[in-house]
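Have a look at the structure below, then the notes.
Some chains omitted; the rest stay in position.
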C-alpha cells in the first residue's frame, strides 16, 4: 500500500526531529501506522507516556515516544519532545513525490493583460484573468481558473481544476483542493410577480492566510462587501459557505457543512460532518456544532450543540434517553389511567 | 473590500432607476450595505416607508426610499417606486468588470464535427462535441465541456469547468456556475447474484428558460425520457437532482438539497439548505421543506414541513416543545405512579 513511499532510517528521523535513538539507528521504515496495525517495516508513535507499554506489544519497527516514557527493551525507539508533531515530520520525510509544476508559465496557459506572476509555477491549461496578481512561490496545477483582478498571496497551492472567480483576495500559504469553486454568485433573488429576479452579487471573497479549503467545496461571493474566511481556518470537502458569511479565525468545518447567507462564526468554531447553520445567525467563539446538527438560532460562545434544531448537548442527550423510553411510557400511562379510573370508581361506590 | 467596484453618483443612479434625487446629486458611492453597516461612501435602501426613519440614523451617503416615505432632512435620498428592485440596478452599475470571453472560438478550444456556434463566445480549452448547437449570445468560460448533440439556447453563461454531457437540452438565459455537472448517468443498478448491474441511462436532461444552477451541483440524466428543471427555477450550490426528477416552475432549491430519483416537485416549491426528498415522491405546489428536513412521503400542495421525516411545521413545533419537557415528564410520571401506588395500598388497607 505504501510501496510508493520513500524509506528512511531511525537515525535520519532522529536527526530531523531532534530526537534520540535507543536501539538500532539503521532500522528502515517506509510507512506509518497506529500501534495495533503497524508492521515491522513501519513506524508508530505514542502520544503520552502512559501508553508506552501498549506500544511495547506493537510490531512496529520504530516507535516515537515522549521524553519521559519508560524504556522499551528490544525495541528501536526515538525519544522526542512532541511525538505527534514529530510524526508530522516523519510523514513529510516518507512522502512520495507529487506532481511538480515547472516554474514559469506553461505555454498552454492563457494569461490576461496586466496579470503579474513573478516566481510562480503556472501549469498547463491554466487561465489567469486580466490584472490578476499571483505572488512568489504559488503553484497553480493544470486546469485552474483565476478570474480578473483576483489576488493570490505567497506560497499558495491551487490543485487541479480549481475555479477562483474575479476580484477574490487570497492570503499567503493558502491551499485550495481540486475542483473547489471560490467566488460564484450568491444565491440571492427578489420575488416579483412569481418571478425570481437576480440580485447582482458584486462583492468579493476574502480568504486570509493559512486557510485550507477542501475538494469540491464552494464559497460564494458577497452581494456587496465580502464573504470572509479568517486566518488559519480549515475547511473540508464539499462544504458550502454562502454569500456574506464571516468565518472566524482557526475554525474547523468538517465535510458537507453548510453555512447559509450572512451568518457569522466566531473564533475556533468546530462544525462536525454534515453540520450547518441557517442564515443571518451569530455563532459564538468556540461553539461546537455536532455532526449532522444544524443551528437554527444564534448560539452563545462556548456551547456544544447537537440535533436539528441544534440545542445544548446535555439537553439533547437527555431528550434522546427520554425518547427511547417514550414508547413504553405510553403503556405505563395507559395503565396509570386505568388504575386511577379504578380508584375513582371505587371511591364513588365507597361514598 | 469593495475598492474594486465602480463609483457612481446619486444623479446617475436616479437616471438609471427612474428615481428623483433629494439632496446632493453629485454624491458618490461605490458600494452597497444594509442600513446599520453602511459607511458614507455607500448606498443603503429602505424597502417600505415605515423603516425610513430608521434609515435617517444610517451613515450611508445615499439612501433609496419608497415614493411615499417621509422626507429625510440632511440626507441625500433617491425616491423610487420599488427600492429593492432599484437596488439591483445600482448593484449592476457598481459591478466591477468580470472576465470577458472574446467572441468566436478560442484557438485552444476543440470543436467536434457539425457543431453550430454562431454569435457565441467560446473560451480557451473548451470542448464542444459533435453536432452540438449553441445559440447566439451564449458564453462558455474556459474548461467547459459540452457533449455531443447537446443544445444550448440564447444568452446563456456556463462558468469555468462546467460539464454538460451529451444530448442535454438547455433553454435561453440559463446560468450554470463553475464545476457543475449536468447529465451524468443516474445511480441505477439491478441486483443479480450479489452484483450490481448497471442500468444504462439513455435519457436526457432538459433545463428550461431562465434557470440558474449553482456551483458543483449535479443533475443526472434519465434512464429514458428526461430529468427536467422547469422554467425560472433557481438551484444553489452542491445540490443533487437525481435521474428522472421533474422540478416544477419557479422553484428554489437552496444549497445541498438532494432530490432522489423520479421525484416530482410542483410549482414554486422551496427547499431550505440541506433539505431533501426521497425517490418516487410527489411534492405539491408551493410546498416549503425546511432546512435539514427530508420528505419521506408525498406532500400535498401548500404545506410547510420540517424534520426527518418531514411533517407539518406546526406539528413539528409542538413535538419539539413536548420533547423538551419529556425528561422532566419521566420524573413526574414516576412520582405519579408512586402516588397511585400509595392510594391503592391505602384503599386496600381501607377495604
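Labels A and B are assigned to the chains in the order they are written; within every chain, residues are numbered from 1.
Just so we're on the same page, a contact is a pair of C-beta atoms (placed from the backbone, for glycine too) under 8 Å apart; a residue touches a chain by one contact, two chains touch by 3 or more.
Quantities reported herein were computed from a predicted structural model and do not represent experimental measurements.
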{"item": "Total copies in the full complex, given that 2 are placed here", "value": "3"}
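Basically, only the chains that are shown with their structure count from here on.
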{"item": "Separation of subunit A from subunit B, taking each centre as the mean of its C-alpha atoms, in whole Å", "value": "25"}
{"item": "Of all residues in subunit A, those that touch subunit B in their complex", "value": "108, 110, 112, 125, 127, 129-130, 143, 145, 147-149, 161, 163, 165-167, 179-181, 184-185, 187, 189-190, 192, 194-204, 206, 216-218, 220, 223-226, 238, 240, 242, 256, 258, 260, 274, 276, 278, 294, 296, 308-309, 315, 318-319, 321-323, 325-326, 329, 332-333, 336, 339-340, 343, 346"}
{"item": "Subunit A-touching residues of subunit B, taken from the complex the two chains share", "value": "1-2, 4-5, 31-33, 37, 42, 82, 84-85, 87-88, 91-92, 94-99, 106, 108, 123-125, 141-143, 159-161, 177-179, 212, 214-216, 232, 234, 236-238, 250, 252, 254-256, 268, 272-274, 291-293, 307-308, 320, 323-324, 326-327, 329-330, 333, 336-337, 340, 343-344, 347"}
